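Note sheet for the following structure.
One protein chain omitted, others in place.
Showing subunit A:
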Amino acid sequence: MGIVICDNVSKSFKKNRAIKNLSCTFQENRITGLIGRNGAGKTTLLKTIAGRWRPNEGVVKVFDEDPYDNLKVSANMICVNDELVFSPELTLDEILKSGEMFYSNWDMEIAEGLFDYFELNPNLYHDQLSKGKLSTFNMIVGLASRCPLTIFDEPTTGMDYSVRQDFYRALLKDYINHPRTIILSSHLLNELEDILEDIVLIDKGEICLHESMNDLKEYAIRITGKREDIEPFIVEENILHKKKLEFNLESLVVKNEFSKEEIEQMKQRGIQILNVDAADLSMFLTGQSKGGIDDVF
């Protein structure tokens, strides 16, 4: 069942169209990664889903209702990003207690456990926290609220590597204990590979791929071999990335639309076939088609 359904959604800010005719469905009780580069439209999409903004065109449905200004959606959804604002006069401890008052599923045990583990001082105020601690605290609020729809927008900003690993693990454990729909936006796909079930790849305000993580791993392959050997097998549109190597060798990343026979034939010709890392693939799919940073210099 689709918990979040976006149908042909567009959202512009003045002249900049942040998302364009975007359609996608987030399934119930799955962890979906929303992956894209800076400015791809991740935050805009998430804020529209969270009901902060109304789309200019198209329809967004969350729990089958329009999320904008909707009390039911607000009660069953939490959107954690680095812009979370709490009352400046409440200590962290008091903020957690407020969370308990508002969210009926609130899990104080988890909140306090994580609080101790990450060594947060309950008497501090929210604006006294460092960037990493702030993200850690927001993450705790997001997990403890245990909302049927939990959105994390770039939750790991400022966290160091080990805190990030702990966060992923905490998220996964809590998700297994209390399954819910989680949308996680990030540009660090390599770190998320193990916890994501689905992936939505977004680029320039459009969805460029929506697959399960398993399908993504088979979505493309890397072929390395002599140019004249490779050429007969390749359809030009399927090339995602091309790199010239020495000795007239070429390394291509192409969509995996080959039959078993074709793979066999390629292997016989001495063409090397490898899997493509999900993080690399997402980079190739969302990358600019022409050249790289080297061309600037």
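Keep in mind that, in the parts below, a residue touches a chain if its C-beta (ideal position, glycine included) is under 8 Å from a C-beta of that chain, and two chains touch if they have at least 3 such contacts; residues count from 1.
Criterion: contacts and distances are computed from a predicted model.
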| item | value |
| --- | --- |
| Undepicted complex member, UniProt protein name, chosen from "ABC transporter permease", "Cytochrome c oxidase subunit 2", "Fluoride-specific ion channel FluC" or "Tryptophan synthase alpha chain" | "ABC transporter permease" |
| Touch with the omitted chain, as defined above, among A:Leu84, A:Leu188 or A:Leu209 | A:Leu84 |
| Hidden-chain contact residue, picked from the options A:Pro179, A:Pro232 or A:Gly270 | A:Pro179 |
| Residues from subunit A at the interface with the omitted partner, ascending | 29, 52-54, 63, 69-72, 74-76, 78, 83-87, 89-90, 94, 98-99, 101-105, 141, 148, 178-180 |
